[in-house]
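What you see is the complex with one protein chain gone and the rest in place.
After this line comes chain A, so read on.
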């Protein structure tokens, strides 16, 4: 990369050791993460500025810079962007960067292509060992782990120097914001699998994984691994079966705002009784309690029931005799009006017996 004379080449944040493409972005980051008042969310310019603001306006003292890594929480140090960073820390950083670059270069010299991040050559581990004392896990890290899952996971535990220096080729720091929002929460949310792997991989994130993070991220998600459903082996793809399978759950700190079954939102909605009646008076959105409970109760039985479409065929057999308990079939006009009010008790039981026969694909319009 460019001119060596710049103080460290890429701007980095002293408080959390993250790398950035541009000093402007670095400053924005610092203002948003480290110099933001937790009470009124005002963004200040420096650490001492934040301390003074809190004291004057809120009459509160703060003891450290928010979101800073341990050792870098000093609120008295006036740091703005790259200015004000103590020389000692600058040198330390330079050294770490050089070490990383060297190990990266050496690794690269050994592979034929830079695309494959899955190399596990013999020279690798021992070589790296010389430079990064904790790099032994390199070997262990390489083969099994869902690597791309790891770098993101590894980034948080404060090993960013490695991760980040490699990043830029892939994703300009700016591109990262969309990631970043995801990332830090993703960190915590990063599934147990990744966190389990993190201890191994932390030291070894020095080499190519960061560089390959983005494509690897997607390749891995294309191929096999980690990310949210790391704790389960059977991924959603396995749901190409008759039953609408349930989604694999995410980690404890992430919650997917979606119903459990792996059918589309529209399919699920089409199963609601009010849409099955085929009368265009769907204005009442607020059906209130009974439907809510009913729908909830109905869902599970329905899952087992329809082999193919959760109720999207027209059975056409006026089997309804019974109440419209989610006669899953769609009736095309001309269906005898039920004359029953909406709040039909939903017994999943009886209809269950009724439905399967009804689900014949032969239903035609």
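The definition used in the following text is that contacts are C-beta pairs under 8 Å (C-beta built on N, C-alpha and C of every residue); 3 or more make two chains touch, one makes a residue touch a chain; residues count from 1.
One rule holds for everything that comes next: contacts and distances are computed from a predicted model.
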item: "Histidine-containing phosphotransfer protein", "DNA primase large subunit", "Mitotic checkpoint protein BUB3" or "Alkyl transferase" - which is the UniProt name of the missing chain; value: "Mitotic checkpoint protein BUB3"
item: Residue of A:24, A:95 or A:258 touching the missing chain in the full complex; value: A:258
item: Touch criterion as defined above, residue of A:10, A:107 or A:268 at the omitted chain; value: A:268
item: Missing-partner contacts on chain A, residue numbers; value: 39-41, 57-58, 115, 171-172, 174-175, 177-179, 181-183, 185-186, 188-189, 214-215, 217-219, 221-222, 227-229, 235-237, 239-240, 247, 250, 253-259, 262-270, 272, 275, 278, 280, 282-283, 285-287, 291-292, 295-296, 309, 312-314, 330, 332-333, 361, 364-365
